[in-house]
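A single protein chain has been omitted from the complex, and every remaining protein chain is retained in its original position.
The letters A and B name the chains in turn, as written, and every chain counts its residues from 1.
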Amino acid sequence: MPNEGRQIVIPGQILGDMPAFKPGRGTFVENKKIYAERLGVLNIQDNFINIIALKGRYEPIVGDFVIGVVEEASTSNWMVDINAPYPALLHVHEVPWEIEFADTEKYLNTGDAILAKVLSVDESKKLQITLNDRNLFKLKGGHIIEFEPSIYRRIMGKKYSMIEIIQKYTRCRIKVGKNGRIWIEGDAEGIGKVLQAISKIESEAATFGLTDRIEELLKKDAKDVR
Amino acid sequence: MTIVPIIKRDYITNLAEQGKRMDGRIFDQYRKIEIQTKVVNKAEGSARVKIGNTQVLVGIKMGLGEPFPDTPNMGVLSTAAELVPLASPDFESGPPREDAIELARVVDRGVRESKVVDVEKLVITPGELVWLVFIDIHVLDYDGNLFDAASLGALAALSTTIVPAKRFEEQLPEGHKKEDFPLPMSEPPISCTAVKINDFVLFDACFDEEVIADARLTVATDHNGDIRAMQKGLSGSFTKEEIQKVIKGALDNGKEIRKTLKEATSS
Partner (left out) sequence: MKSEIELITSEGKRLDGRGPEDIRKIKIEAGVLHRADGSCSLEWGGNKVLVAVYGPREAVPRHTQNPLRAIVQARYNMAAFSVEDRKRPGPDRRSVEISKVISEALEKVILTEQFPRATVNVEIEVLDAEAGTRCAGLTAAGVALIDAGIPMRDIPVACAAGKIGGQVVLDLGKEEDNFGDADLPVAISPRTGEVLLLQMDGHLTVDEFNQAFDLAVKGCHIVSEIQKKAIMHKYQAIAAEVQE
């Protein structure tokens, strides 16, 4: 029904039986029955039962674009906070600069922000990230805020529809990290509107028709649109 | 410790240069203040104060005991603060460390030096038996400006405290009032705290502003416009002009907050 919210499930809630259904993300199996392991929204595709989590810390996956904040520089690497349960290691070989031994602080120091990519996650969740890619770099200027990581997809929208609307009406340059961080560059008013939009998406993540409502919100006293 | 990205630090100072703050407030403006009293049944007095997202619960417990040897004619006031891990990912469990102790002592001085609690009326037998007033500050959600939230909480809780004479009737000597009575209070001092970021003085800092602040100044003023307590914190410095600015802001905001406190405690 288009006017209702999506169906919300809670941990331990029974979702379906195998083999008619198959266990997808956010589920566990007991005695051939599939249960939700998290608070989230039910999503069934090709008989796979998935739960799209509504809350929860960011869990890194190889290839994710993330916005990190450098915690400390050591002789051959940096420890970077990527808003995950674990800090990430950035090795000197994984940056585009030629670094003299122990000169790490000259390039990245505590408090610097970077747009990076998750390189590896081992079985004990030790994380490594990389800056070795043309679209990865040290961030300068602008503002950084955090959002509920589980709504990343909502902020991007289907085929990036949501993030494009936000950029269009606020005229800000925006980088959205999968890890629940956003970097915004623009004037104070534009940045303020981006924050408003994100806040609204956060509180209405489980509903339908959100993209239209965000567009309406941003259209109000928007400057001329590109 | 949560590390604030340099970008955010710069954003806050850039906004300050334009006379703006992240949440749209002006420099000497407070966030929304909410005060609820009588929120804990077991306490003789209690108040929950919210300033923006910061939330503090203050409880008052009373007992009977000996006065301090140098003040045989006064009841005893004692203040403690718990920065419990519940309130912030950076608070650790364990005995109170310097932040909690400073907070407790500053709130204590504000209450004690202003004589807002009439401790002379809390004497039962001079030199032997007096009422003890315990002020316990329990921080619940930390988003900056604990000093003002805790002070306001203490005053709101004290203003609605009932001395439990009936419960202690067996320990009270003959002829002494055995009925419960309200804690004797006079006009409260109001504490206002500002921080300094570069050359800008901002009142009621939120967590992000407080973390990058160079210095902090708390000024408690009374209903006559006089100063009752002050505390400077953090390792930066203030100029004399900046201190004057803080005093003025404390007086102006103090007036408004005093009204809010009166409304909350008069029911």
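The rule is simple: a contact is a pair of C-beta atoms (placed from the backbone, for glycine too) under 8 Å apart; a residue touches a chain by one contact, two chains touch by 3 or more.
A quick note: this is a predicted structure, and the numbers were derived from the prediction, not measured.
A.B. asks: Touching the hidden chain in the complete assembly: which of A:Met18, A:Leu39 or A:Ala188 does that?
C.D. replies: Of the candidates A:Met18, A:Leu39 or A:Ala188, A:Leu39 is in touch with the missing chain.
A.B. asks: Which one, B:Ala87, B:Ile124, B:Val163 or B:Leu217, makes contact with the chain that was left out?
C.D. replies: The single option touching the absent chain is B:Ala87.
A.B. asks: Which one, A:Arg57, A:His91 or A:Lys138, makes contact with the chain that was left out?
C.D. replies: A:Arg57
A.B. asks: Of A:Lys125, A:Lys140 or A:Arg153, which sits in contact with the chain we cannot see?
C.D. replies: In the complete complex, the chain left out is touched by residue A:Lys125.
A.B. asks: Spell out the interface residues on chain A facing the chain that's missing from view.
C.D. replies: Touch with the absent chain occurs at residues 3-6, 8, 10-12, 26, 28, 30, 35, 37-39, 53-57, 85-87, 123-125, 150, 203-207, 209, 213.
A.B. asks: Can you list, in ascending order, the chain B residues touching the missing chain?
C.D. replies: Chain B touches the chain not shown through residues 39-43, 46, 53, 55, 57, 59-61, 63, 80, 82, 84-89, 93, 95-96, 134, 136, 138, 140-143, 207.
We take it that only the chains that are shown with their structure count from here on.
A.B. asks: Which integer distance in Å separates the CA centroid of chain A from that of chain B?
C.D. replies: 39
A.B. asks: Under the stated contact criterion, what part of chain A meets chain B in this complex?
C.D. replies: Contacts found on chain A: 69, 71, 81, 110-113, 139-144, 183, 188, 192.
A.B. asks: Which bits of chain B are touching chain A when the two form their complex?
C.D. replies: 3-11, 15, 18, 20, 24
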